[in-house]
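Just one protein chain is left out here, and the rest sit where they should.
Per-chain numbering from 1; labels A, B and C assigned in written order.
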Amino acid sequence: MLPELFFGYFAAAIIIFSLIVVTRRNPVHSVLFMLILFFHIAALYLFLDAEFLAAIQVIVYAGAILVLFLFVVLLLNLKEETLIRRYINQWPMGVVFAVGLFILMFISVRSFLAGPKGEISSVLTGQSNVTNLGTVLYTEYLFPFEIASLVLLVAIIGAIVLAKKRLKS
Amino acid sequence: MEQMNTLGYPILSSVIFVPIIGAILMLLIKRTNESLIKWSALFFSILTFILSLPLFTNFDKKTHKMQFVEHHEWIPAWNINYSLGVDGISVLFVLLSTLITITCVLVSWNSIKTKLKEFYIALLLIEGAMIGVFCALDFFLFYIFWEAMLIPMFILIGVWGGPRRVYAAIKFFLYTLVGSVLMLVGIIVLYFYGGKTFDILKLSVMNYPYSMQLWLFWAFFAAFAVKVPMFPVHTWLPDAHTEAPTAGSVILAGILIKMGAYGFLRFSLPFFPDASKAMTPVMMTLSVIAIIYGAVVCLAQTDLKRLIAYSSVSHMGFVTLGIFAMNVNGLEGGILQMINHGIVTGALFLSVGIIYDRTHSREIADYGGVATVLPVYAAFFMVFTLASIGLPGMNGFIGEFLIILGGFAAKKWAGVLAATGIIIGAAYMLWLYQRVFFMEVNPKVQGLSDVNLREIITLLPMVILIFWIGVYPNTFLSFMHVSVQHLIDRLNIGTAPEMTLAKLLFFK
Amino acid sequence: MKSYQLIPFLPLAAFVINILLGKRIIKDKAHWIAVPAVLASWVISVFTLFDVIGGKVFNEDLYTWIISDGFIVSVGFLVDQLTAVMLIVVTTVSSLVHIYSVGYMHGDKGYYRFFSYLSLFTFSMLMLVMANNFLQLYFGWEAVGLCSYFLIGFWYEKKSASDAGKKAFIVNRFGDFGFGLGVIMIFLTFGTIHYEPVFNAVNGIVGQSINILGYDISLVTLIALLLFCGAVGKSAQIPLHVWLPDAMEGPTPVSALIHAATMVTAGVFMVARCNPIFNLSHVAMNVVAVTGAVTALFAATIALVQNDIKRIIAYSTISQLGYMFLACGVGAYAAGIFHLYTHAFFKALLFLGAGSVMHAMAGELDIQKMGGLKKYMPWTYWTFLLASLSIAGIPGFAGFFSKDEILWQAYASGPLGKIVWFLGAVTALLTAFYSFRIVFVAFHGKFRGTHEQEHHLHESPKVMTLPLAILAIGAIISGWVGIPPLIGEFLGIEHSDKFGAFLAPVVGHPHAEGTHGEEIFVMLLSILFAVGGIITAFFMYIKRPEIPVQLGESMKTAYRVLWNKYYVDELYHLIIVRPTFWVAQSVIVGVTDGKIIEGIVNGVPRAIGGFSEILRRVQTGFAHHYAAVMALGLLIIMIFLIL
Partner (left out) sequence: MVPLQWYIWLATAVFAIGVLGFLTRRNIIIMFMSIELMLNAVNISLVSFSHYLQDMRGQILSLFVITVAAAEAAIGLAIIIALFRNKATAHVDEMAETKG
């Protein structure tokens, strides 16, 4: 009963905060609510035996990405943002699509079947989550891992090139 | 089955990739260092030429098989191989390509003023791709080279061309692409029919059903006829030639439009012998129309380059006529005429480029009395003019005579009508020469300087080749005998009934 | 290498040296290269002639020119009796013209160019006559045409000169068109184009025919007529004669060498060379004879009224060439070649004489503006007179023997022969008349030019009069090697027709069907006509100068037609030149290329462009529109997957 209660709280909190994030007038508020949202998601990960990911969620998402968002919001200095309308003219269409998508996915999830069990997990190997993750990541997923690092490198260079002020040419 | 590469090293690969590597290396040169760019382009083109010379000296003229063969697996999943080789039909074009590129580099020496580096890089890339087209023995590789050549050429016309260069470049690109895409469909059909292989040699000895041959013949025809260009898909040529920079025109005339005729020889004829035989009257009709049509339209031109471009249509009509005469004389004449046309028309475009650098006008009316002002230049141009109208003792005569001989043997009317093209040819070329070089000196050409040493060096190889082929053509004809005979043997298995243009048009 | 093989290559070497080094180094010393070369060729030719007289005939290949399947052609030389005669004619006239040009072209800025072209021409002409196969003949054929083009347009700054050169080349191409096809027919029929095997095999194809457009045409006739096409072009016979009068734009030595003595006779040479083919076709022979006869008369009538001294001589050349074809057409090839040989001397002399006159008159060509030149230029006058007597056919002179031989052979060769003989005889009368019209108008009477010209009048330098003198001797005695047996018997000379006998191994010997009486009649009639023509000219231009004017007024139409050369040029302009240009400009550029093909080519992309013009409105550029469409797509896919 306790796990269901915990899940109920976190699920409700995640959904409510998500809604708040996408509806706030002031982007700064959105970012701050998103911070709370991400903490909740991290907590959810702990329930799922994913300690490492929970930590990453907090460090990367909450610590890095959201701070970046916040910087940008402050950098752009959107004062008038709070005064004008939030939504595009065709917002009802967006609502219809989103709700439709939710209903469809909801229906389809009911009828899904679980696949075969995996071979590596804390339960099976008796080792910690991080050890298991590392084992898989540095053996089976070594090449994608390298690619991911390349993606990050490109992102760093790209972001700098794009955001820096144009030199007078 | 395959002839071994008698040289110890991969000569064809080196000839293809030296210019491409050269182009890559030239990327590293600073763009302000113009003389280094020019000299390195010249160096790489001459190096390629020297590398290609063993093809001339070590070629075994006694076999029709591919020589200097290279074969490596490339994409095994689709049975795609990197395989190269030349036979008596293609070897001369490799040599012609390497030679023409040198002249192109030389003639552009002072005439290209902007984006020098990119120009020479494009030139070297074209060279590599052109040679690749003539050497490829794998359809996939062939198609890659075939299309790869298009891009630098497109850029060459579109960036360094005349006032209407963008129109001309796009027209050129679309025309050739439409044809190529149909050929690609044909290649894929062959791939699956031939048991999933792109091997040109294997595919060329298979027997395809007649109805399939007909469809494939037209698919390949679309690509090759545009390139040649045959009537009525020739209208890209005058625009492209006219607007292209001199080097572009020379490569277009010298090599690029030969690829169409080469395609007929390498693919259409041996792959589809029945369909080719059946289509002979149609092809000959189109060729004869091209000969006369191209020649007559020259009489109405007021633009130097446009006139020479249309004369190309006429001359290439001779080539296709010789090819579809389907006898030894016609085929050998056709191949020789391809080389001749490359040399002569290339040289004419070089010459026009040389005078254009001085006057910046292509209008014939802006000239007159050039022979008085630039006598040495006039002498060169006279040689090219005479070669173009097929004067005996020069190369054009040998090719045209053999073609008319072959055409006449195949279809009398074709030989007779083609011969009238020679009359009109003399008329427009001499009239051009008269208007440009003779008569009163036009004030616009007064005081121009005669050709300098660089320009003489550019033109001299052409003159030498013109007389060499004219006086002793056997040097070049001897390369072809065995291969052409082999092709004829392959063709003789065709037994389909002949179609005429009228039958084809009215579905009789 | 045999010595005779040097004959063509010496002038070639001179050409190469002069054209490469002439501009910078040799300049006005060009004749020191060209003249010795051609003189050396002449010397070797003379030795070769003696070799041939001694019974040697050379036929050797130099190297193989083209090999393509069965089409194997060599460059080689055939020196037989016919070639030997031509060698002598070509090298002799060429040498003299070279020497003459040293004086005539003195100071011209294209001096070296002129001599290199002359050398090139000599080379080409020698290659033509020495060829042992049809393709090499064709090579020489086109090459002499090219030199003719160069030399006619020598003063290329003049539009008329460059026009004339171009016209000559293109009109010749029409003839060469037939000639080339003839060569191809020969190859396809015999499998070779070397003279010897072809002539040996030609008897085998008699009776064979070929189907062209549903008509059966005798193969041998077709080949002969196609070859004759070339001859018609090169030798300026009707209907391709139009280029020769215009060719007079070239320097006069060129007219003498190319357009009188050598190149234009190539057609006659070729017909004589191919006599084994022509002999087998009556149709072709008749065509040759009639073309020759009609041209002879036609050109002579035009010559009657022209005033340009060189054009008169040009028409006279066309007319005399007609004689030669007439002879060939009746099978009297030896007579035709004989006339070619004598004609070379007196016609070259006439042209060089005219050149001498022009030299003195500062380029004046109109005989009406001359007059009384006799006393200023005695050498020129006397040599010109001798040449005129020769061409008129006064007994004893070279022209008499050759012309008489032709007329008699024509008369004696059947009913058609009688007709062409009659045409030829009338032409003889006209020839005598117009030749002496020049003599009387230009050299006698009073000077009618400007004072300046009169002051300037002088005899030409030695270097020019010497060739005149040599040619004058030739114009008299060159005919003495071919004295008809009738006169020979009378004079007590045995085998007097040495020329005919010499050529007989190559061209055969026609047997004339006629009595001595008829022969005497023909001969006397031609003497009568010659003398009559001269007397008429004397009467009309010396005694009663007003008659020509009255005659011109009373027969205005005829005069105008002759003056305008029967409007042939205008006719060609109307039916060939203008329609071709109309098609080029209006039909092809305007309609087929401009509208139809370009219409389709540009129309397809335009249609695609129009379609995409509609489609592009979908691209609003708003990111949320794209996102919405994406979501919609996702929705649709999911609905499909679930349902």
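Here is the rule we go by: contacts are C-beta pairs under 8 Å (C-beta built on N, C-alpha and C of every residue); 3 or more make two chains touch, one makes a residue touch a chain.
Keep in mind that this is a model prediction, so the values were computed, not measured.
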Fill in: Chains in view that touch the one left out, judged over the entire complex
A, C
Discussion item. Just checking the interface: what residues of chain C touch the absent partner chain?
Written reply: 615-624, 627-628, 631
Fill in: Touch residues of chain A, complete complex, unshown partner
3-4, 7, 11, 14-15, 18-19, 21-24, 27, 30-31, 34, 37-38, 41, 44-45, 47-50, 52-53, 56-57, 60-61, 64-65, 68-69, 72-73, 75-76, 78, 81, 85-89, 91, 93-95, 97-99, 101-102, 105-106, 109-110, 112, 114-121, 123-124, 129, 132-133, 135-137, 140-141, 144, 148, 151-152, 154-156, 158-163, 165
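We adopt the following convention: only the chains that are shown with their structure count from here on.
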Fill in: Chain contact graph, described as a line, ring, star, complete graph or other shape
line
Worksheet entry | A-C or B-C - the one linked by more C-beta pairs in contact | B-C
Fill in: Identifier of the chain whose CA centre is least distant from the whole-structure CA centre
B
Discussion item. Rounded to a whole Å, what is the gap between the Cα centroids of chain A and chain B?
Written reply: 61
Practice prompt. Quick one: report the Å distance separating chain B from chain C, using the average Cα coordinate of each chain.
Written response: 38
Worksheet item: When the C-alpha atoms of chain A and chain C are each averaged to a single point, how far apart are the two points in Å?
Response: 97
Worksheet, complete the sentence: The chain A residues in contact with chain C across the complex are 88, 90, 93-94, 97-98, 100-101, 104-105, 107-108
Discussion item. Going by the contact rule set out above, which residues of chain C touch chain A in the complex?
Written reply: 624, 628, 631-632, 634-635, 638-639, 641-642
Worksheet item: If you look only at chain C, which of its residues touch chain B in the complex?
Response: 19, 23, 63-69, 71, 135, 138-139, 141-143, 146, 149, 153, 156-159, 162-163, 166, 169-170, 173-174, 177, 180-181, 184-185, 187-188, 212, 580-581, 583-585, 588-589, 592-593, 597-598, 601, 605
